[in-house]
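Shown here: the complex without one of its protein chains, the others still in place.
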Amino acid sequence: MSARLDQPILSVQGLTTALARSHATVLEDISFTIAPGEVVGVVGESGSGKSMLALSLMGLLPSAVRRTAGRIVLDGDELTSGSADHWRETRGRDLAMIFQEPMTALNPVMRVGHQVVEVLRRRRGFSGYEARKEALNLLRLVEIPSPEKRISAYPYELSGGMRQRVMIAIALAADPKVLIADEPTTALDVTVQAQILDLLRKLRRERGLSLLFITHDLGVIAEIADRVMVLYAGRMAEIAPVRRIFDTPQHPYTQALLASIPDMKGPRGRLVTIDGAVPAIGSMLEACRFSPRCPYRHEICERERPPLGLVSGDQAAACFRPFGYERPIEAVS
Amino acid sequence: MAQFLVKRLVGSFVVLVLVSLMAFAIIWLVPGDPTSAFLDTGATPDQIASLRQQLGLDRPMAVQMLEWYGRIVQGDLGHSILLNRSVTAAIIERLPVTLSLAGLALVFAVVLGVLAGIVAAVHHNKWPDQVVMTLALFGLSVPDFWLGIMLILLFAVKLGFFPTGGYVPFSEDIVGWARAIIMPAMTLAVIQVGFVARMTRASMLEILNQDFIRTADAKGLKRAEIMLRHGLPNALIPILTVGGIVAGALLGGAVIIEQVFSIPGVGRLIIGGILSRDYPVIQGGLLFLAVIYLSVNLVVDILYAVADPRVRLE
Partner (left out) sequence: MSVAVLKTEQATRSPTIIALTRLLQSRSFLIGAALVLAIALVALLADVISPYDPLRNSFRTRLRPPDAMFWFGTDHFGRDILSRVIHGARISLIIGLMTALLTGIAGTIIGATAGFFPVFDNPIMRLMDALMAFPAIVLAIAVASVLGASVVNVIIALSIATMPHTARIVRASVLVVREREFIEAARALGASELRVLCRHVLPNAFGPLIVRLTYVFATAILAEAALSFIGVGPPPPAPSFGSIIAQGRDFITEAPWITIFPGLAIIVSVLGLNLLGDGLRDVLDPRMRT
């Protein structure tokens, strides 16, 4: 890898996307980096723009959504300034993605082995024989039992967990610099979820995988992420190392998310829920979007958009409260 | 797979029994006496009785039906009154003509229809899509026999490119065969090209919205690779299921087109039988067409199972 350790492998600056027709923003001013070997978690409720973020990074936005601003740089290569063809060349080689629904993300009429082989042959120039051998290795790596048999199975013959392992093998076949995982465990049973998480952790350890891990489940985040970005209604609410998110959350939304996790150890109290819902696209405020649901809102929150301000060296939050309801100095990422 | 096949075979057999019953029963629909079509009004009661005996109409319906089943299981479709020969033999003699007409039309319909449908789906809502869909809609709205007459008028009468009608056997003269068959086959195919194009487009558009297409896109495959390797194989499965419908429609259409282009095929035999109320020909011809249709659909079902691994398991 050409990246130096102190340089991010992926850097996103000011990424903004909007609906092509109404120009309503879907994601607004998203900036973050991923260091080599780092796992960055993204949390948020449904509708917060998590999946849109993943698709923007892949260059796979649906035609109804456009990127209107921002730069995406992968290992020194600015994808956003190159052609669509260049971005496509990057996918399946330097960038790979695992999707939420293992049941539908695989081609139903193609043998799973072939779906792995396809990446190796078409994108990485393996010969037929080598590709099959490598595909077997990959299936073994993702811990599919008796891979020699499963390599010629069709997706419908495999369980959800097995299919997700195949998806991971397909992603790894690209030997990507960054792997994006969009809710890879959400559609799976709890025990299978744990297995897939274990597998991703192992791959990260053994292969130094850089990972963007998207989920709505803070418990999963605690297990896998180094740093966490909290998304709310298409904006970054907070970004910080995982310990700080759990120990000293700054944004009221992050605090509310943490409070809504049922505490198994403590006394059985009332389950805390957040009142209200994520605002719909097109009906979003320019000011703080969480303010209608926020117990701490001041008048400035309803007037101005809170910029992402540095609370400490490695923690930033888009909230006026930690700054005494004054405008903070904007964090530079 | 074996279970699937057995189920299909049993189903087809039941339908076949019903079909042959219906083909036989069409004689019951006739108001008055079926013999009246063949005899003058001045026929003596003796003549009528002798014809009724010859047709087997003097025996009870149940006996007639049993006889009908007894004959058809041996492949004997009866004896034509007007042609004075075996219906089975007449059909077999004319079969190659109809098969080459319907077969060539099927090739046109599938090749042109699928290609047009893919072009339309790939350029969804852009001008190639609109052109293809407009043409397809026109194809579905033109009476085929009228189109045939117009083509004869233009290409045969005015320009002299093709003969106005008739048929040359393939084995005698390939060029002559091609000249005689191309225009009728194109005419017959027009409706089905429109139908297949619309089906292919709808099917492709649905498939292209599926998650696994996004997966293929995430692999960085080229647009054409995604279409041909992931889109088309999945889109063809529903198209295959309409293959049976297309084959049935071509069979029915061939009956009309043979009439337009004066092609001596099975269709002309059957129409001749219908118009002259030659009941053995009507019954035998209808049964024959239905058997072909059922066989084609059985083959389509098997192909369907081959194309879609999910079906095999069920």
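As written, the chains take the letters A and B, and residue 1 is the first residue of each chain.
Following the convention adopted for this analysis, a residue touches a chain if its C-beta (ideal position, glycine included) is under 8 Å from a C-beta of that chain, and two chains touch if they have at least 3 such contacts.
This one's a predicted model, so the numbers in the text were calculated from it and none came from an experiment.
If you put the hidden chain back, the residue from B:56, B:70, B:143 or B:166 that touches it is B:143.
Between the chain not shown and the residues B:55, B:109, B:251 or B:305, the one that touches is B:251. Contact with the chain that does not appear here is found for just one residue of B:68, B:212 or B:293, B:293.
Residues of chain B that touch the chain left out of view are 11, 14-15, 18-19, 21-23, 26, 29-31, 137-138, 140-146, 149-150, 152-153, 157, 248-249, 251-253, 255-256, 259-260, 267, 270-271, 274-275, 277, 282, 286, 289-290, 293-294.
The rule is short, and it goes like this: only the chains that are shown with their structure count from here on.
If you average the Cα atoms of chain A and of chain B, the two centres end up 54 Å apart. The part of chain A that touches chain B in the complex is made up of residues 58, 60, 88-93, 96-97, 99, 101, 104-110, 118-119, 122-123, 154, 156-157, 167, 170, 174.
Those residues of chain B lying in contact with chain A across their complex are 210-212, 214-222, 225, 229-230, 233-234, 237, 307-310, 313.
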